[in-house]
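What follows is a structure written as structure tokens; I'll ask about it next.
Only a single protein chain was left out; the remaining protein chains are all shown in position.
A and B are the chain letters, set down in written order, and residue numbers restart from 1 in every chain.
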Amino acid sequence: MRDDRHKWAAFAPDDTAIDLGGAQLSPIRLARQTLISGPNVHAQTSLPVIEWPDIIDQDVYALSLRRDRVLVVNGPEIETGWTPGTSQAISDASDAYATFDLSGPGAFQLLQRGAELSLKTRSKSVMRALFGMHVMLYRRASERFRLHVPTAQQDGLMHHIKAAAQHLR
Amino acid sequence: MQIFTCPFCGARNETEFHFLAEAGKTRPDTAGEISDAEWARYLYAQRNDKGHVREVWMHKTCGELFILERDSVTMRVLGTTPLRKEAI
Partner (left out) sequence: MTSHRLPQGGLIDRKQVLSFTFDGRPYQGFQGDTLASALLANGVRVVGRSFKYHRPRGVWGAWVDEPNAIMSVRLNGRELPNCLATTTYLEDGMQVRAVNAWPSAQFDLKGGLDLFHRWLGAGFYYKTFMWPNWHLFEPMIRKMAGLGAVTADVDDSYVADQIYDECETLVVGGGASGLAAACAAAQAGQDVVLVDDQHALGGGLFRCERVEGLAPQNWIETQRAAIKAAGGRILTRSTAFGVFDHRMLGLITDRGFGVAPRLTRMRVKRVILASGALDRPKTFANNDRPGVMSLIAAHEYLVRYGVLAGRSAVALSNNTCGDGAIAALQEAGVKLETLPLDAGPFTVRGGKLIKGLRAGQKNHPADTVLVSGGLTPTLHLWSHAGGKLSWCATRHAFVPGDGPDWMAVVGGASGVFDLNASISLARAAALGQDPEPINSNYHITPHWPKPGSKGRQWIDFQHDVTLKDVELAARENYVSVEHLKRYTTLGMASDQGKSSNMAGLAAMAALQNCPIPELGTTRFRPPFVPIPIETYHGDHRGAGWHPVKRLPLEAQHRAAGAALCEYGGWLRPGWYGAGNAGDHIQNEAKTVRQTAGIFDASPLGKIEVMGPDAESFVNFVYYNTVKTLKPGHIRYGFMLTEGGIVLDDGVISRLGPDHFLISCSSSHVESVHMHLEAWRQDGNDPSRIFIHDLTQGYATVTVTGPKAREILQALDLGVDLSAKAFPHMTFREGQFNDLPLRIARVSFTGELSFEITIKASAASDLWASVMAAGQPLGATLLGIEALSILRAEKGYIMVGKDTDGETMPHDLGFALPRIKKKTPFVGDRSLRSAKANTQNRKALVGLRAADGGVLPTGAHVVSDAPKKKSLGYVTSSYLSPTLGPLALALVENGPKRHGESVDIWHNAEIKRATICAPCFYDPQGERLHA
């Protein structure tokens, strides 16, 4: 097998924001991410359930992922596993997704380089393929987008975002 | 690039979708006797229709399995319905 240790720059995630010229990419530390699935999970949560292109500026909320799944952001610590009473499957996914905010006047155009996105087309789910990776994408403000990307793929997504930012002029 | 409509998420670019099978086949009950011919039909027989087709697709990002009806000549999408019976 070929030794590629020098081909790939060292993966060293940190909390420093990156200025992309027209947009800024800021790593976000969340207290907790909880994956909850169940036949009635949308109706069961008292939190705001975020779809595309909703704007959520609160700190505790739920993301609509699927017909029967939400991701609760910064929610309370709850017992994981199958909960027969509520018919919910619960997993702690805090470390499964890295989170970033992409903000600035060029943020949306940058995202348009990775996905066919429209603010006019509503979607019940915040799940997206962005630069070929499956991410959660939603809005924190009109020019501020939040991304949850599978942890091991954050470096790949950063690469694509930085490369796309070269064209933001 | 086509636009498919996930019954849950709505209109999305075709790159988010994955073709699984032609619709309309039911898995034979393998607890009972199934002839070679019947099993081979289930595994391999494809209609490959020209024009109106019914297919099972997955919306990869949200995992939804659904029936996509489309025209294989004009590429027009004719309708999408969830595969599950009691869909909301």
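In the analysis below, contacts are C-beta pairs under 8 Å (C-beta built on N, C-alpha and C of every residue); 3 or more make two chains touch, one makes a residue touch a chain.
Nothing here was measured: the structure is a model prediction, and the numbers come from that model.
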Sites on chain B contacted by the missing partner chain, in the whole complex: 1-3, 13-14, 18, 20, 27-31, 34, 36, 39, 42-43, 56, 58, 60, 63-65, 74-75, 77, 83-84, 86
Residues of chain A in contact with the chain not shown: 1-5, 7-12, 35, 37-39, 68-69, 81-82, 84, 87, 89, 91-97, 109, 112-113, 115-118, 120, 150-157, 159-160, 163-164, 166-167
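Here, only the chains that are shown with their structure count from here on.
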Footprint of chain B on chain A - complex, ascending: 65-67, 115-116, 121-125, 127-129, 132, 134
Residue numbers on chain B that touch chain A, as the complex places them: 1, 6, 8-13, 15-16, 60-64, 82, 87-88
